[in-house]
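The complex is shown incomplete by one protein chain, all other protein chains being positioned as in the whole.
In this document, chain identifiers A and B correspond to the written order of the chains, with residue numbering beginning at 1 in each.
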Amino acid sequence: MSTVFKKPSQAQLDSFKNRDVLSAADLTKEDLEIIMNTAGYYEQQLAENKIIKDMEGKVMASLFYEPSTRTRLSFETAMLRLGGSVITVAESATNQTSSTAKGETIHDGICVIDGYADVIVIRNPVTGTAQVAANAAEHPVINAGDGAGQHPTQALLDIYTIIKEKGKVEGLKVALVGDLKYGRTVHSLVEFLAIYGCEMILASPDELKMPEDIVKSLKDRGLKVTETNNLKDAVVDADVLYVTRVQRERFPSLEDYEKVKDLFIVDEDLISGAKDGMIILHPLPRVNEITVGVDKHPGALYFKQAHNGLYVRMALLALTTGSVR
Amino acid sequence: MSTVFKKPSQAQLDSFKNRDVLSAADLTKEDLEIIMNTAGYYEQQLAENKIIKDMEGKVMASLFYEPSTRTRLSFETAMLRLGGSVITVAESATNQTSSTAKGETIHDGICVIDGYADVIVIRNPVTGTAQVAANAAEHPVINAGDGAGQHPTQALLDIYTIIKEKGKVEGLKVALVGDLKYGRTVHSLVEFLAIYGCEMILASPDELKMPEDIVKSLKDRGLKVTETNNLKDAVVDADVLYVTRVQRERFPSLEDYEKVKDLFIVDEDLISGAKDGMIILHPLPRVNEITVGVDKHPGALYFKQAHNGLYVRMALLALTTGSVR
Partner (left out) sequence: MSTVFKKPSQAQLDSFKNRDVLSAADLTKEDLEIIMNTAGYYEQQLAENKIIKDMEGKVMASLFYEPSTRTRLSFETAMLRLGGSVITVAESATNQTSSTAKGETIHDGICVIDGYADVIVIRNPVTGTAQVAANAAEHPVINAGDGAGQHPTQALLDIYTIIKEKGKVEGLKVALVGDLKYGRTVHSLVEFLAIYGCEMILASPDELKMPEDIVKSLKDRGLKVTETNNLKDAVVDADVLYVTRVQRERFPSLEDYEKVKDLFIVDEDLISGAKDGMIILHPLPRVNEITVGVDKHPGALYFKQAHNGLYVRMALLALTTGSVR
């Protein structure tokens, strides 16, 4: 195992058993430490080509009531790499599940699936669904994104990537750029960065600023937070550049989207002015907000970051089901 | 293992090898006993946290040409819990499979899949499809519902639940309520109840009475069968209350549906007049025909009943493929 991570103690592992993972706000600094160390432990096991059987005989329900291929495949691979099995509901945007179509509540549907599976991963376009599912299920529920609400596992893999690459999160200067208003990923991420006491630079078009209550809450905790609409200012001094996509589907009209989408493009020219060792992250998919030329930059880690999701999700599945051996 | 169930003899197990499970009418009392005992055997194995490998290396084809998430996930979990693997076709209502779209017959499609899989589970909106599939396949075929035809595995899990909870089926008074005309589940279930000599109370709105030929056939076998349109009369003396959904999709018009859907609501008030120890079953999904308040009643077993489907389907998969170890 990399010297950065060490396998958690049995008491730490036990503290996670039967917990749900619904929201970034539920997780303490010690929780994060346990998750990161478990993720590092599994990454090491896979790097050594070990065949892991920690979840042999167990079943994960992968319930995606909204298309999200990347997140779904990441969770499913995580379960399979742990030696477990997967049952899947992968709805398209235009189709409904049979039960929902027949008028069944989420509560009833989850009560049934809870009898099949040992752990439930759920994605739903309606905010709050993960909590409803957690109330219905006796087994652990992991939120894989619910509407405008939470997507905690994305923020966890962001933190894992930072620790792997920079050795720690504490004391880093993190620039978050792009769409800070609608992006649920950055809302979860700043919660974690706050726990580690990071300085944050928030760079966005004026229309897409971080919500005021979040900025206020960060400042109230004594954190240094700077807001700007100038991308260059954000990059110059950052240790981590976190780029988010200006998502078409978050805008009321195509016109609103077109106005801002090209203002925050990260290209080679911009990166040339960055600090040595700066890493560039992105939750993906990207459209054109990072140019393809940047992919060759040694700090361009967004694909590696996506791969890290696998280890973090392995950690969450094994921790919540008490399966880490 | 619960004292109610005991593992079948090798001769009993062998009697099921390579059989199809297409219709309730194909199953004798001894068949039922073998299925129930095998289901009980597997439930016990899982309760002891044993990792079962009876179907290791085997593949189940899960062919759902009509959406039925609950039944599909139940079968798939059953196969995975037996140590086997699953290949899936999960069609939405609006999409066709590629081969069907290209004009291929069910017969040809099954001939191909028969070369991949060790057992085939099929659901199709067209009545009789399971029989066509069974004719085409050399491997066992299990009917997971074909149109207005059969859905034998649902009725099997109903019987399993009754045996588990009441110790036996013989001599029980079973009230079947709701939509007795269109519900294929109750049509399969009364076949089994007849085998066990149960008294049956059939309570439905007049528009949704049990088909006359079925009632006649039950009476011809000397069974006591009462028909009523008064829900209270049905409940007062029953050991088992079997509630079915008034399914919107079975009605010619929305108006016809609206007229009857609220007449047969099972609520706390109704249940308060029931016999001690009465159990309440429902094939699910429920909409509003059982109020949420009833869920807390000790006899409200419909979610447990759905979970029992797992053990019954494990039994069918392992029995038909000769895999019980």
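Just so it is clear, contacts are C-beta pairs under 8 Å (C-beta built on N, C-alpha and C of every residue); 3 or more make two chains touch, one makes a residue touch a chain.
Computed from a prediction, not measured in an experiment: that's the story for all the values here.
S.K.: Given that one chain is not shown, which residue among A:Gln44, A:Thr77, A:Thr105 or A:Gln131 touches it?
M.R.: Selected residue, touching the omitted chain: A:Thr77.
S.K.: Taking the full complex into account, find the residue in A:Ala11, A:Ala25 or A:Ile51 that is in contact with the omitted chain.
M.R.: The missing chain is touched by A:Ile51.
S.K.: Per the definition of touch given earlier, which of B:Gln12, B:Gln44, B:Ser92 or B:Gln247 contacts the omitted chain?
M.R.: B:Ser92
S.K.: So which of A:Ala24, A:Ile120, A:Ala203 or A:Leu310 would be touching the chain we can't see?
M.R.: A:Leu310
S.K.: Write the list of chain A residues that the hidden chain touches.
M.R.: Those residues of chain A that touch the unshown chain are 49, 51-52, 66-70, 73-74, 76-77, 80-81, 83, 88, 92-95, 245, 247-249, 284-287, 303-304, 306-307, 310.
S.K.: Touching the absent chain: which residues on chain B qualify?
M.R.: 56-57, 59, 61, 85, 87-89, 92, 94-95, 97-99, 101-104, 108-109, 111-113, 115-117
We adopt the following convention: only the chains that are shown with their structure count from here on.
S.K.: Centroid of chain A to centroid of chain B, CA atoms only: how many Å?
M.R.: From the centre of chain A to the centre of chain B is 40 Å.
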